[in-house]
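In this view, the complex is presented without one of its protein chains, the others remaining in place.
Chain naming follows the written order as A, B, C and D, and within any one chain the residues start at number 1.
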Amino acid sequence: MTSTSAAPSPAFTFSASTFQKLHPAEYFRKFISQGVRPDGRLLTGFRPTTVHYGVISTANGSAMVRVGGTTVVCGVKAEVAEPRLDSPDQGYLVPNVDLSPICSSAFRPGPPSEQAQVTSDAIDRVLKESKVLDLKDLCIEEGKAVWSLWIDVVCVSYDGNIYDAALASVMAALANVRIRKPTYDEGIVKVSGAQELDDDNSFKLNLNRTPLSASFVLFDTSLELLADPNFAEESICEGQISVTVDEEGQICALSKVGGGSSSPSILKECVDRAKERSKDLRALMQQQ
Amino acid sequence: MPSLISPAERDYILKGVECNIRADGRQRPDYREVILETGVVSQTSGSARVRIAGGTDVLVSVKAEIGPVQVDPETGDGADKGQIICSVECAPSASQQFEGRGADDLNNEITQMMSRILCNNTTSSYTSTAASTTGSSTTASRQSSGPGGINLQKLCIIPGQQCWILYIDALILDYGGNLMDAIFMGTRAAIFDTRIPKTEVQDLGDGQFEFEVLDDAEDTDPVEGREDMPICITLNKIGACHIVDASPLEELCTEARLVVAVNRSGQLCGLQKGQEGGIEPSLLLEMIQFGKTMGQTLIKQLDTKIKAEADADLAKRQRGEPVHKLGFFAQ
Amino acid sequence: MARLDRTRTANQLRPFFSSQNLLNRADGSAQFDFGGSSVLCSVVGPAEVKIRDEKLDRATIEVIARPLVGLPGIKDKSRERSIRETLEPLILSGLHPRTGIQIVVQTMKDDGCILSTAFNATVLALLDAGIPLNSILGSVTCIVDEKSGEILLDPTTEELSQAKSTHVFVFDNKSSISTTGAAAMDLDSESSPILFSDSTGLYTEEEYFKCANICHKAAQTVHGFIRTAVQKKLEKEYQQTHA
Amino acid sequence: MDRKRVPGPELSVAPLVEYPVDHKRWTPYGETRHDAKRQPEDMRPIYLKTGLINQANGSAYIELEKTKLACGVYGPRPIKRTGQGFSGKGVLNCEIKFATFSCAKRRSNMRDPQEKELSLIVTQALTPAVRLELLPKSAIDVYITVLESDGWGSCLSAAITCASAALAHAGIEMLDLVAGCSASYISNVPESSSSSTSGSSSIPPQIYMDADLEEEKYEQGAIVLAYMPSLNEVTHVLQSGKAESTTISQSVEHCVEACNKIYAVMHHALLESINESKNNSL
C-alpha cells in the first residue's frame, strides 16, 4: 500500500544515509531482519542511561536523566497556594513536560504539541492514580495554604522515548526535593532563610513508591518488539507499548496504543522486560 | 518608512557621510530642527510632543495613578518606592510596516530599553533598605541613585502600601528616523510638565493609615529628581564614521547603532548597540565620548526650551490670563 | 456481592443503546450509550485536507474530542490520540489518499467509561459514513475494586472513585470471526489479541490479564450489538427504498 | 488558564523568606567578592562542550558554575515565513527561553518581554559574525534554554558565547567566533556613609567581572559586551545603570580582555569536538 515498500532497483547505488532518507522503512527492515538495529543495539536492548541529582540549585529538587541521545532536566519548585475547596488538606502536584524546539526540529515554537500534552497527562496520571505521594503531606494549614509542587521537565535533547526519560527524571527530582519547613501566620507563609538545609529546618518528600517505565514500539506487520525506541524508530513504527512498574513489581500503568492487535503474550513479554529494566534503572538511581 | 534601499542610494549616502556632507546638507554631528510642545494632552498629568523636522512625531504622556507598592518577597525591597511603567507604541499610521503586529518587536525593544534606563530599580537595592533602617532622615536627604534620575522614594505615599505609579506612554505618530532621541526628549519634557497632587497621610495607629489626595490644581508637586533624567543620543555608524539624528534612509545604511543615555552631569545611564554590524573597541569608546558631550549640550538646550515654555505659562497665569495651549490637533 | 447500583452482577454490562445517522450535515454519525454514559460521534470524510496535513499515500485521520462541559484540555488530547492511533490501522486509508477524515467525539452524558463509549460510538459513526474498515472494534472498561478486590465490568462514576485500578480495552472482531460458536467460549489468554489498552492505578500482572479476559468476553457482546445495529439499519433502509 | 498543560492552582506564590537575626549576608564592603576565591577581574571557570543535542545541526552547553545554558542550532533550513519574497541573504533567528525553575522565582511558561528582548540582543550580537550572504532563502534558528541563571548579565553573555560555539559546531560559515562577557560596577563604600559628601559619584566603583546574582544586587550598573576577538570588533554592547565614562571605558577594556580568554576556551572546545569526531569515525 505504501510507496516506501518499493524495493529499490539495483541500478542505483546510494550511500547508507541517502538510502535511509529515501526509504526509511526499507532501510530499517534490512537491519531488523538481521536481528540488530541501525545503532548497533539488539532488539531488546536499552540505551545507556545516566541519572544526576540536584543539578539545579534554584529548584527545590532536580535531576537530569539521559537515555541515549535523549536528555531531560526536571526541576521541582515548591510554591504556596490555596487548596481546592473539595480537598482542603491536599497540596498540588503539577507535572508538565516541555518539548521545545531546541531539542528537535520536529517541535515548533508555540504552545505544547500533542505529544507534550499526552506525555504530561500520562505522568500526571501515574503520579496520582498510583498514589506516589500522599497529597496531605503537602498541607501547610488546612483550608488556607498548601504546597504546590510545580514539576517541570525540560527536554534539552530529543531522541525518542520521552516518556521513560521524563518519568525517571520526575521520580529522581521528587526524591531530591527538600522544602524549608514553613510557618503559617495570618495568611502569610514564611520560611527560614538560613544558609544550610538540614533535617531540622527542611523536610523531604515521603514517596510511597517509585514507578519507572519501559517503552517499546511494534515494527511493521511482523510486530517485532523494539525496546527503548530512538527518534528514527519512533517515526517509522506505529504501535507503542509502555509499562510502568513500582519496586514491588506492581504495575502502575500500562498502555498499548496503535499498530494493530497484539497478543497478550507480547504484552506479557513487555511487562517482564519492564520489571527487569526498572530494576536496573532503580539500582542506577540508588547508586548516586 | 522605507524598508529597502538600492545599492546606488546606499553608495551615495556612504560617500556623503565620508565627506561630511549628508543628503540633506547637514554635517555628521548636526541635529535636525526639533519642535517641542508641552502640556498638549489635558487629561494627563504631564505631556509633551516632539517633532523632528523631516517626519518623526512622538507624543509622550505621563499619568500619575495610585496603586499598591511592589515588594520583592525575598529582599523586602521596594516597600518605600513608587513605580514607573513605560510603554511605547507605534501608531499604524506612522508606517505601513507598523500595521497589524508589525510593530510588536520594535515596541518591545524600545519599551524594554526605556524601562531599563528609567525604571531600573536594581541599583543598590540592599543599600537603600540598609539606609532606611538606619534612619528615615538619611533616606530623605539621599539622592536617588538610579540611572533614571527620578526619586522613587518621593513617589511613595504610605510605605509598604500605597504609592504613585507614573505611567509613561510614548506614541509614535510619524516616523522620520531617530525615534529613540525623540522619545527621550519627549519623556524629559513630559516629566517636567508633570504635576503630582499633594497627599495628606493620617496615622490611625495600629499600623493603619489613611490618606487623602488634595484636590488643589495650583498646589502640586513636581517630580523630584527630574533634572537628573537622562536623554539619549543615537549614533549611527556608517562606513568608518558616525552620525547623529539619522534620517530613515541613513538608518538603512547603518551598520551599527549605538544608543547612549546621558544625564546632565555627564554620567552614562545606559548604552546599547543595535543593528547588525560590529564596532571596533577604540571607535566604540570614541563614540561613547562623543555621545556624552553631545548629550550634555542637548540637555542644556532642551532645558532652556522647557523652562522658557514653563515661564511663559507662569507669566500668563500671574497676569491672570487663561493659558491657552496650542491644542494638540490645532497644529 | 451486589454492586453499587444493586441491579448488576460483577461482569454484567449496563444496557447498550445506539442510534445512527443523527446529524444531517455530517457524512456519518452515531450515538452510543453505556447506561448513563453517552457519546455522540460525527464523521466527515473523505474530504479535502489542509496541504500541511496531506499524506501522499493515504487519508489523514483527525480526531477531535470534546468534553461534557467547558473547553477541551489535555485529558481530551490524550483521548484524541488514543482513538486516532487505534483507528489508523483499522481504516483502509490507502483507498483515499490525500484526503482527510475528521472524527468529532462529543461527550453527552458522563457516568464513567467515556473512552470505551467513545470508541464504540466512533465505529458506528464510521460504518454509518461508509468509510471502509478492515474490522470493527468493541471497547469495554473494567475496574478492580479497592475493598473487595473484585473485578467489576463497565463501572459507573461512583464505582470508579473506589477503584484500585482502571482498565480500558479495545478488541477487534478479527479473532472472534474465526472462533465463532463454541470456540469463542473457551478463551484462553492467547486467543484475545489486544488492540488498545490503557490501565492506571496499582495492580498485578495476573489481575491485568484476568481483566483482559473478562473484557474480551464482554467485547464480544459489543461486537454482536454493533453488528445487529448495522443490520437493523440496513434492513430499514432497504425497506424504505423498496417500499 | 492554560488548557494545554496539566492545570495547577490559579495563583501560587513563593513563600516569604525570613532571615535569622544572626544571618550574615555578603556585602561588597568587605574584603572579598561573593565568591571569596575570585579577584575583581576573575571570571568564573567556564565549562563549554559542543554536541549534546543529536537532532540539532549544531549544539553547545555552557556552565559558569551555577549558570547553565544549552543551545541548539537548526539550519540552514527553508525559511518558514515566505511573505517577504525572495531573499538573497539568510536569516538568523535566536530565541532564548528560561526554564520555569531557572530563577529564584518560578517563571511562567509564556514568553515574556524580557525573553523577547534578550532574544533580540543575542541575534544582534551574533549576526555580524555569520556569513548570511552565503545562505540565500534560508533560515538559521538558534534556540537557547537557560536551565539555571545566576545573574542576568552572566546569563546573557553566556548565551552569546554558547550560541556562537553552537553555530560553529553546526558547520555554518562565520567570520569569527563571538565571545560574550559581563561586568558590574559595584561601590565598595556603603552609600549611607558617602551620602554626606556629594554622593557616591566621587569614588569610582569597583569593576567586578562576571558578577553573580548576589553581587548584581549591589550593582550600580553593568555592562555586557560581545566581541569578535580575531577581527577586533564589538558586536554588541549593553550597559545599564549609571556610570562615569571613565568607568565604562575601563570596563570595555576589561571585557575585551576577558573575551580573549573566553575565545581560548571556545577554541579549545571546538578543537576537542574535531578530535572526538575523528575518534568516533575510527
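As a convention for this text, a contact is a pair of C-beta atoms (placed from the backbone, for glycine too) under 8 Å apart; a residue touches a chain by one contact, two chains touch by 3 or more.
To be clear about the criterion, contacts and distances are computed from a predicted model.
Chemist: Given that one chain of this complex has been left out, which of "Exoribonuclease phosphorolytic domain-containing protein", "Mediator of RNA polymerase II transcription subunit 8", "DNA replication complex GINS protein PSF1" or "Exosome complex component CSL4" is its protein name according to UniProt?
Modeler: "Exosome complex component CSL4"
Chemist: For the full complex, can you list every visible chain touched by the one that's not shown?
Modeler: Across all of the complex, the chain we cannot see touches A, C, D.
Chemist: Touch as defined at the start, partner being the missing chain; which of D:12, D:57 or D:220 qualifies?
Modeler: Here the residue in touch with the unshown chain is D:57.
Chemist: Counting contacts across the full complex, list the positions on chain A that touch the omitted chain.
Modeler: Where chain A meets the chain not shown: residues 1, 3, 5-9, 11-15, 17-18, 20-23, 105.
Chemist: Please identify, in ascending order, the residues of chain D that touch the omitted chain?
Modeler: 51, 57-58, 74-78, 82, 84-87, 129, 131, 135-138, 168-177, 228-231, 266-267, 270-271, 273-275, 277-278
Chemist: In the full complex, which bits of chain C touch the chain not displayed? Write them out.
Modeler: 56-57, 98
Heads up, the rule we're going with is that only the chains that are shown with their structure count from here on.
Chemist: Over the chains that touch one another, what is the least number of steps taking chain A to chain C?
Modeler: 1
Chemist: With centres defined as the mean of C-alpha atoms, identify the chain lying farthest from chain A.
Modeler: Looking at centroid distances, B is the chain farthest away.
Chemist: Higher C-beta contact count, B-D or C-D?
Modeler: B-D
Chemist: Let me have the rounded angstrom distance from the C-alpha centre of chain C over to the C-alpha centre of chain D, please.
Modeler: Chain centres of chain C and chain D, defined by C-alpha means, are spaced 53 Å apart.
Chemist: Roughly how far is chain B from chain C, going centre to centre by Cα mean, in whole Å?
Modeler: Chain B and chain C have C-alpha centres separated by 64 Å.
Chemist: Taking the mean of the C-alpha atoms as each chain's centre, how many Å separate chain A from chain D?
Modeler: Those two chain centres are 30 Å apart.
Chemist: Considering chain D alone, which of its residues make contact with at least two other chains?
Modeler: 4-7, 13-17, 104
Chemist: Send over the residues of chain C in touch with two or more other chains.
Modeler: 74, 77 - these are the residues of chain C that touch more than one other chain.
Chemist: By the touch definition up top, name every chain pair that qualifies.
Modeler: After working through each pair, the chains in contact turn out to be A-C, A-D, B-D, C-D.
Chemist: Residues of chain D touching chain B in their complex?
Modeler: Of all residues in chain D, those touching chain B are 13-17, 25, 27, 104-105, 113-114, 116-117, 120, 124, 127-128, 187, 190-192, 195, 199-201, 216-221, 223, 227-228, 231-245, 248-249, 252-253, 256.
Chemist: Chain C touches which residues of chain A in the complex?
Modeler: So the residues of chain A touching chain C come out as 1-3, 114, 117-118, 120-122, 124-126, 129-131, 238, 240, 246, 249-265, 267-268, 271.
Chemist: Enumerate the contact residues on chain A facing chain D in the complex.
Modeler: On the chain A side, the touching residues are 55-59, 62, 69, 71, 73, 75-77, 79-82, 92, 94-96, 98, 100-106, 109, 111-112, 116-117, 120-121, 124, 148, 150, 152, 154, 156-159, 180, 182, 188-195, 231.
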